[in-house]
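Then we have chain A:
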Amino acid sequence: MILMIGFKDITLWIHQMLSGYLNPGWVVASEALLVGLAMILLVVIMAVAMIYMERKVAGFMQLRLGPMRVGLWGSMQAFADVLKLLLKECLTPNGADKLLFSLAPFVVLTVSFLALAPFSFAPGLQLWDLNIGVLYISAVSSIGVIGILMAGWSSNNKYSLLGGMRSGAQIVSYELSAGLSIIAIVIMCGSLSIHDIILSQSDGWWIFKGHLPAMFAFVVFVIASTAELNRAPFDLAEAEQELTAGFHTEYSGMQFAMFFLAEYTNMFIVSMVGTTVFLGGWMPFHIVGFEAFNHLMDYVPSFIWFFGKTFFILFLIMWFRWTFPRMRIDQLLKLEWKYLLPLSIINIVIAAFITIMGWHF
Partner candidate 1 sequence: MEIPKQLIPLEDTPGEFVINVGPQHPSTHGVLHLRIKLDGEKILEIEPHLGYIHRGIEKISESLGYRQSIYLTSRMDYLSAHMNNQACSLLVEKGLQIEVPDRAKAIRILMVELQRLASHQLWWGSAGLDMGAVSPFFFAFREREQILEIFEETCGTRLTMNYITPGGVMNDLHPDFVKKVKALIKQFKVNIHEYDKLLTGNIIFQKRTQNVGFLPRDLAISLGASGPVARASGISCDIRKLHPYDGYEKLDFSEIVMDKGDSFTRYLVRIEEMKQSMHIIDQLIDNIPEGDYRARVKGIIRLPEGEYYQRVETARGELGVFVVSDGNKTPYRIKYRTPNFSNLGALQYIAKDSKIGDLVAIMATLDLIIPDIDR
Partner candidate 2 sequence: MSKEELKAYLEVNFPTCKFEDTIDFPVVIVEQGQLLSLLKSLREAPSTDFDLLFCQTAVDYKTRFEVIYHLSSTTFRHDLVVKVLLDDREHPELESIFSIWKAAELFENEIFDLFGIRFLNHPNLRRIILGDEWQGYPLRKDYTDANILIP
C-alpha cells in the first residue's frame, strides 16, 4: 500500500508481457512454471536462512558462536553443507523395500510444497486465493505422515520402524489440537480464506482482538505444531539418544537432505500459518488511537512485517528445541488427549460464545 509499485502491478506486468508474445494456453503454462520456480527458490532461500539461524541460535544458547569458518560469520556454512550432501552417495540398505524407500523422501517434500499454495506473503502476492485456504493447509500437511511411515517401514531397520510408528501416533494426535486452535479464530473471523483472515485483522491482530480464547489458541497452536513438526521437546520420532535417528536412520546424501528440507519447509509453513491466523499476516502493528505511531508502522513494507513475524515464531520453535529435554511417548500422548484436546474443545465453545455475543473487537 505504501510501496509505489505493489506486487499486483508486477504480476500484472508479467502477465501482459507474456500475453503479448504467446497464446493464452502457453501463457498459463509458462506462468505456472515461473510460479513453481519462484516457490522452489523461496523455499531454498528460507531453508538456508533457517539452517543458518538455527545453528546461530543454538550456538548462542550454548555458550558458543556456532559456525564461523565458512564465509563471514559462517554465513556460507549452509551452502557448504548442501554441496556436501549433493556429492554423497544415496545408500539403500539390504532387504529394504526399494520403491517405497526411494519414494518416501519425495512424498514428504512434495506434501510440504503443496501446503505453500494458499499463503499470502504481501498484498497481491498470493498464488491461489482459495476460499478454504486454512482447511486446505491442515488437510494437506497431514499427508506428510504417510511419507514418514513409508520411510520407517521400508528401511528394514527396527529403529526406523519404531520411529515411524511413534511419528504416526504423534502427528495424528496433534493434528486435532492444531486444527481446533485455528478453528477458534476461524469462528471469530467467519472465513476460511487466508486473504479474508488477513483483511479481518486490519484493525488489530486476532491474538489481541480475540480475548483469552485467541491467546489460548495461539499457545495450543505453537505446542501442537511443534509436535507435528517432530521437533524437540517432541522429537520422539527422531530421538537421537533412543532410536539413533528414527525414521531417517538409513537415509544418506540427498535423500536425507530431502527429509531435512521438508522439516524446515514444514517449520516455515507452520510459522506462516501462525503469523497469518494469529499475528495479522502482513498487517502492520497498530494501536488504536496512536495515529502517528500507526502511520510510522505503515511505512515498513508489508512483506517485512510478514517475514518478521514468521521468524519470530521460528525463533520460538528453536528456543524450545535448545532448552527442553524430550518427552516420553506416553507423556506426549497424555498431554494431547487428556489436556490439550479437551481444553481446545472448551476453548472453541467459549470462542463461539464470544462471537455470538459480539464481544470481540
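We take it that a contact is a pair of C-beta atoms (placed from the backbone, for glycine too) under 8 Å apart; a residue touches a chain by one contact, two chains touch by 3 or more; residues count from 1.
Behind the choice of candidates: all candidates are chains of the complex that A comes from, given by their letters.
Bear in mind that the values here come from a model prediction, so they are computed numbers and not experimental data.
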Result, touching chain for chain A in the complex among 1 or 2: 1
Chain A to candidate 1 touching residues, read off their complex: 58, 61-64, 158-159, 162, 232-233, 235-236, 239-244, 322-331
